[in-house]
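Every protein chain except one is present and positioned as in the full complex.
Chain naming follows the written order as A and B, and within any one chain the residues start at number 1.
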Amino acid sequence: MPNDKEPVMSPQSVIDLTGVTKSFGAVKALAGVDLVLRSGECLGLVGHNGAGKSTLMNVLAGTLAPDAGHLRIDDVELDRSYSVFRAHALGVRCVFQELSLCGNLTVAENTRLLHPRLRGWNWRKRAAALIGAMLDDIFPGHGIAVGAAVADLSIAQRQMVEIARAFTVTDESLRFVILDEPTSSLDAATAGQLLAFVRRQEARGVGVILISHMLHEILETADRVVIMRDGRVIASEAASAFDREGLVSAMGGLSHQQECSTKARSPARSSEIRVRAQPSAPGNRRELTARAGEIVGLGGLAAHGQTDLLLSVFRAAQRRSPTVSVSDSVALVAGDRQRDGIFPQWSITQNIGLRSLKAMRRGPLIDPGLEDRFAEDWRARIGIRSADLKDGILSLSGGNQQKALFARALGSDARIILMDDPMRGVDVATKREVYRLIRDEADKGRTFLWYTTEMEELYECDRVYVFRNGAITADLDQDQLTEERILHASF
Amino acid sequence: MFQSAILSQSVFRAALPAVTLILLLATIFTLQPRAMSVFGINLMLNLAVPIALATMAQLFIIAINDLDLSIGSFVGLVACIGATWLNDSPLLGVAALAACVLAYACLGALIHIRRLPSIVVTLGMSFVWLGLAVMLLPTPGGASPTWLRQLMSFRAPYVPVPIVASIIIAAAVHYGLMRTSYGTILRGFGGNPQAMRRSGWSMLRATMTMYALAGLFGVLAGLALLGISTSADANIALRYTLLSIAGAILGGCEFVGGRVSPVGTVLGVLTLALAGSALTFLRISPDWQVGAQGAILIVVLALRAAVARKES
Partner (left out) sequence: MTRCIPLSTGKPWFWSFAAAFGAWGLLVLFLNGRGAEEAITAALAFAAFFVIVGLGQMMVITLGPGNIDLSIPAVITLSGCVAMRVMNGQDAAILPGVLAALACGVAVGGFNNLLIHLLRMPPIIATLSSSFLVQSAAISYGRGLQVQPPQALQDFATSRLYGIPINAIFAVLLAATVGVMLTRTVYGRSVLAVGQNARAAWLAGVHVGLVRCVTYVLCALFASVCGVLLAGFSGGASLDMGQEYLLASIAVVVIGGSSVAGGRANVPGIWGASLFLFLLVSMLNTLGLGAGIRLTLTGLIIIAVITLAGGETSQR
């Protein structure tokens, strides 16, 4: 029986997840996860885009409530009341990718936010000593002044503070720390310091869950590796059982392999080049080119420079740029609808028409008749399911909102269409309709730059550039395209 | 190199209010050496103390990413309460002032719970405070309580009292907001409210505390102003609203992100208060006093923007 009074001394804590599911609309992010975590063990968690890693970690950290399933810590069943606060009290900490520091406070003051005990006389000195010692422990020679405001630190330094803060202890126990891509902005030496520290945690009896796309980090550091795919755990083995190749092929599976290069397409190699772009990341040696009538895919793991490239193309269409040349007008289909695409107070018609208002004018005024006809025409072509296009855009389902955004871009006069992972959270039927439409438009001579995190969409492209850490690592023609090649270039 | 660049920016930001004030003082003393005396400084900075207190009230609100457009009329109301109730029946006066602070706290709660834009709510409140003040004191008049008048006209030999008072105000707020444990929590809500909530701190409590503190400093500002001017008027402090925003920004505070600096803010207030005197010594018409404040604001913010752009 675990000793409840002195959790710090308990030899081993166990988190036990069984049958955990979580859905966002039509998308099933977790489809029944069973997983056991032990303190004193470093667990490496890997998986491709959308495998469900982040969702699972959010459930563990208490920021997301699962739809179904059980979460047990040391045989204590945690019900609906499980929260970040509760997780903290139980000694579960999480370092998310989006930083949770307050920029206006100093490093020491940020430490205080996590520890209610740091108050009263001399608390500043105690907080500074606590975080300073932990920084020295993890990142010797870090050069961070604990009295500096976090906003004045570099991104890497902020990440170091965030990590160090998660390992500080005042009086409560520390049992599990989740590190989600902790090395993403650290240089190699600093990342090495962190991984060495993680390996030392075994002796402290702290369990570390390490998520990273740097597979060698996982293989060198973790005791056990768990592979996720499509919202499930598909493998859980000792790290020694894998090598790099083994991990990559396990993540990919083989089921999608045969889909590729079945559709015959006319290669548009001879047509004019419309976009030339050079990713600005250091160490990038390849250039992206896109011709008229071509669908160019941007692959790789999420947020590895694909969106930045699309935005630099978008900017270059407005103002000359040294690294990007664009020869025609550009329209963008947003992926993050709420942030980048939708105008929530407007009707469907107004949302569709915004990019083409100039063409709908009679004299100085917009002709409502033309605007209605334009929207009606696109409703028919792209199949927006709505009773009345005068209804607010928010009355549509997510997939239909996305279609409205496609209609806005495809209905415009732009010859180059940028797509920023636009199929997130869209149902399969809608996807098929949109794929067909994109192919039709490309055949009419339009150029598509298509960033996607979904493997099957890359097979719809004529050519695929794979991105890693902001640079292009592979340039695959359609007939060379395999999931394995993409995964290899991504990790 | 990257690090030193960032460091130099924060040093620059901290030093800018002080440098601005020193430049202004140097100009004044060069043009008019006789101003460099306790008497001269007392004269030039006579009204700085109430403005500094009102600006501190604004700073508490800015620290949590809100803005108070009612502080000027609130200070006027406090002066009116002081010149009537507090003078005639002190108990009633104290109760009324306490109710004012409580009202500020409730305002903070309303803004937080209903997620209202603070600008519009405080705009509405500025009408309310002004209306109450006019009801209380329809024509300029009333009288300051004697103790208050004596307190504000206290003059020590060899030391300029307004400067000492400003230092005390700056030190008190600096300690409370920048050094204490709970002050850190309060400022955290200006920096990253989501993260603060995720760590389990109550944003409602923080918002109410900040608004109550603003109310408290508004009350102090009103009483200080009354002690100096000895009688009150509902419109006496209307320009404090804009002046307090200008002073806080000049002192290095930022509208979003919770970056505030009580010490810099007091320096900013002194700069604004001295701008008028500098014009007199430069033989420029006093018509341009407000304009000079605007110009200082633009120049300082332009410098800040230039440095920030160079660093990034």
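Basically, a residue touches a chain if its C-beta (ideal position, glycine included) is under 8 Å from a C-beta of that chain, and two chains touch if they have at least 3 such contacts.
This one's a predicted model, so the numbers in the text were calculated from it and none came from an experiment.
Looking at A:Ile342, A:Ala375, A:Leu389 or A:Leu410, the residue that reaches the missing chain in the full complex is A:Ile342.
Screening B:Leu116, B:Ala143 or B:Met178 for touch with the missing chain picks out B:Leu116.
Interface residues of chain A with the unshown chain, by the touch rule above, are 314, 331-332, 334, 339-346, 350, 354-355, 357-358, 361, 364-366, 368, 408, 412. On the side of chain B, the interface with the absent chain consists of residues 67, 110, 114-117, 119-121, 123-136, 138, 242, 245-246, 249, 255, 285, 287-295, 297-298, 301-302, 305, 308, using the contact rule stated above.
One rule holds for everything that comes next: only the chains that are shown with their structure count from here on.
Separating the CA-averaged centres of chain A and chain B is a span of 44 Å. If you check the complex, the residues on chain A that touch chain B are 63, 84-85, 88, 100-105, 109, 112-114, 118-120, 123-124, 143, 148-149, 151-154.
By the touch criterion given at the top, residues 2-3, 6-7, 9-10, 179, 181-182, 184-185, 187-188, 190-192, 194-196, 198-201, 257-260 of chain B touch chain A in their complex.
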